[in-house]
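This view holds just a subset of the chains, kept in their places.
A, B and C label the chains in the order they appear, each numbered from 1.
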Amino acid sequence: MMELAYLGAGVLFIVGLKGLTSPASARRGNRMAALGMLVATITVVIEILDIDAEAAWWIVIAGLAVGGVIGGLLALRVQMTDMPQLVAAFNGFGGGASALVAAAAVVTVGATMANETAITTTLSLVIGTITLTGSFVAFAKLQGLVSGRPIAMPGGTATNGVIALAAVLACIGAVATSNETLYWLAAALAAILGITAVLPIGGADMPVVISLLNSLSGIAAAMAGFVIENQALIVGGALVGAAGLILTIEMSVAMNRSLSNILFSGFGGGPIDEAIGTRPVKRATADDAAIALVYANRVAIVPGYGLAVAQAQHAVRDLAAALEERDIEVYYAIHPVAGRMPGHMNVLLAEADVSYDLLLDLDHSNPKMSQTDVVLVVGANDVINPSAKTDPNSPIYGMPILDVDEATTTIVVKRSLAPGFAGIDNPLFYEEGTLMYFADAKVALEETLAAIERL
Amino acid sequence: MKLGIRSEQSDSETRVAATPVTVTALVDLGFEVDIEAGAGSVAGFTDAAYASAGAHVVPMIEAARLDVLLCIGPPTQAAVATIADGGVVVGFLDPGANVDLIADLGSRGIRAVAMENIPRSTLAQSMDALSSQATAAGYAAVLLGAGELPKFMPMLVTAAGTVPPAKVLVLGVGVAGLQAIATARRLGAVVRAYDIRPETKEQVESLGAKFVEAPTQEMDDGGYARAVDEETAARQRAILGDVVAESDLVITTAQVPGRQAPRLIDRTMVERMAPGSLIIDMAASSGGNVEGSRPDETVIVGGVRILGPRDLAARVATDASRMYGRNLLEVVSRMVVEGNLVVDGDDAVIGPALLGTHATPGVESPTDPEGAA
Amino acid sequence: MSDAFINGIVVFVLASFVGFEVIRRVPPTLHTPLMSGANAISGITIVGAIFAATTDHSWLAGILGFLAVAFATINVVGGFLVTDRMLEMFKKIPVKRR
């Protein structure tokens, strides 16, 4: 019957994980998975209830207490912005635990294991160890303990290849000879590999790496499941292994990178931000824009010449309609000189049948900006350039602008960081609350709409 | 068979009853076509074009020559003279106002087909010249209004301030009214409209304009509006008053067949409008929807100009002629059976339009003396 | 191969399929919470750790076991908590279309 309890835990993991894939159910999903974990833990405790060694009990209790307190404190104390590295650290502990389970098996029954068990033990040990060290390097990079920039390894990928090969040989040896030392050698090589494989990867790519390591820690857990012949571990581990892999691939797709490119090319400059010109900007994808818009209460659309060039008037109207259907207030903030002729935006938006009531000119839109959650700038540039207010040397100093920086988030859709009519750079693009969505305006709006419909 | 088109060009008439395209078709039907020189000049159709379409361009059509005369308005004495006895004349004959003319034609055995009496049935749509010319008139009314209005129709946000959109009100949403709504909407105006027939609400909204919720009542069996009793009219004016007052441009098209046009706007309503505003009363010549409007004149009341243009369709002479010519062509085709002219008073389309035979349907047309041209 | 082992493989393969299929088109904002939640699930190795800590009574196994339990617990407790915190922001549910 214990097995059925474990199965129940596995089902809760599956349902929980599924819940985590959609905003509406994510929190519930996480809690269901946690419940599954509780079920599994209670079950194992019941299973070992009949063990008489009191020392063993104290070890378990101490482990639970120490781990619980540390994990709990870390989780509750950490700043929102530091969460990614914390996840990395937790992941390292998980991988470490699986490696330790395997190590304990080596220590106790290492010499007598059946071949198949020896294989899974080695896999658990090695994969768990890679996860452990790799995750902590990722943690160190994100936390700033190690430079976020890619750190070139002497010999590069080749060195890692050699280490990996050596580890594989040690594993084969361990399985074949049941020699304990070879197990430890394999573990040591794995530890090094974890470090050397992650160090050359840039900080910006760390989330993808952590996701991959997460998948590995799942596999390690599944292997540990084979070692102790427990299906909860196999189910949970395999689940995370597979889901983590898919997630990793999705994340690299979202960054427009291939996974191998991320892992083996030492890319990715500063943490999170990515530089196009000399200064870093925050980039956004259609999905980022979609999430930001859908969770807003009030959205301002700022059209500019780029909207006209892209002939995106119908696309912008469709996007606005989709937001309005979701009870989000949308208005258009029309700058007096947006475009290239007086009334340029009007003629386009009238063509798209946007109601006049939604068109606010400068005097009416600026007071609303600070109560606006998201400003979606579509191919405008000069008319939202804050240097008109702040830089007396700017050629546009003194021109009234739309104060989009007063809104919570500004998403700017344009194809590049190229300047507009006035030929000057726009400091807004580099500001904290600004997301740059580099694409043709029509394409970007259509893709954002598609992403919204997908949510 | 001989068919002729006279030049009807005048200050207000710029259209022509046939285009080179319809002439070609008429020739194909078996007609010998005479057209007076310069007949299409103002509408943009040259004599050369008619000639190469197969017409004889003549300075003046000879007397008593024609089996069929195509015209726009009622024919003059001179025009009637060109028709052979027993011939046919087709055009807007305005029979109510031209009793003498009709009698004269009848006395000579000339059959008169009045385009305004072609039924508005689905079947006869391609012959419905009232519709085609009302289309042109509705379009022209808005262009006239927008040109005369000292304001922009669309909204413009500019560095020199925001220009608000013009407010346009269309009263009477028949063919002309609908086209006026569509055209004003194209120009970017904020358009409201009203008609007494309830089904027009959906039609107005189908053009993206707003319907003014004043009283409506069911139409007559022919699909035309009925006259309105005084109480309803008063309620209408009460509600319309406020809307008229805040409009920049009002275009009225309301008609009730066979009666005076309904009075929708009275003087006090006009006086509430802002100076510089404009009213175009398309019903001015049939009594006027607006108090004080006069046909073809501009009346100014408290800074508000009231225009009563007639012949608005003539302002888009080329396309109005194309459509009208096509209408006439379809009517004539219907009267040609195996190369012979047969005016059938029983015909569902021609019958009702055939003047003088209403009471005596089935009058067999004397067989045409001539074969195919 | 033992029956249990073969069974394990069957279960592993099926669970992997479930994992592959469950994750499809996740909005990017959920990438981090999902990763974090999945990571907490991989803490299931806590079951193995408890076994490891209790099956053998050698000194070395004891230490390994303790560490394993502690590590796994950190992963489990910290992982689920931090995920929950991340997800606090998703409170408003978007109105679904029609």
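FYI, a residue touches a chain if its C-beta (ideal position, glycine included) is under 8 Å from a C-beta of that chain, and two chains touch if they have at least 3 such contacts.
Everything numeric here is computed off the predicted structure, so don't read it as measured data.
Asks: Given that each chain type is shown once, what formula states how many of each the whole complex contains?
Replies: A x2, B x2, C x2
One rule holds for everything that comes next: only the chains that are shown with their structure count from here on.
Asks: Centroid of subunit A to centroid of subunit B, CA atoms only: how many Å?
Replies: Once rounded, the distance between the two centres reads 68 Å.
Asks: In angstrom, rounded to a whole number, how far apart do the mean CA points of subunit B and subunit C lie?
Replies: It comes to 80 Å between the two C-alpha centres.
Asks: Compute the distance, rounded to whole Å, between the mean C-alpha positions of subunit A and subunit C.
Replies: Result: the chain centres lie 17 Å from each other.
Asks: Quick one: which residues in subunit C touch 2 or more of the other chains?
Replies: In subunit C, no residue touches two or more other chains.
Asks: Within the complex, which stretch of subunit A touches subunit C?
Replies: The touching residues are 6, 9-10, 13-14, 16-18, 20-24, 26-27, 29-31, 33-34, 36-37, 40-41, 43-45, 48, 51, 53, 55-57, 59-60, 62-64, 66-68, 70-72, 74-76, 78, 80, 83-84, 86-87, 90-91, 93-94, 96-98, 100-101, 103-105, 107-108, 114, 116-117, 207, 210-211, 214, 217-218, 220-222, 224-247, 250-251, 254, 285, 287-288, 290-291, 294-295, 322, 325-327, 451, 453-455.
Asks: Which subunit B residues qualify as touching subunit A in the complex?
Replies: For this pair, the touching residues of subunit B are 154-163, 165, 188, 190, 208.
Asks: Mind pulling up the subunit A residues that touch subunit B in the complex?
Replies: These residues of subunit A touch subunit B: 334-338, 342-343, 345-347, 350, 353, 356, 359, 361.
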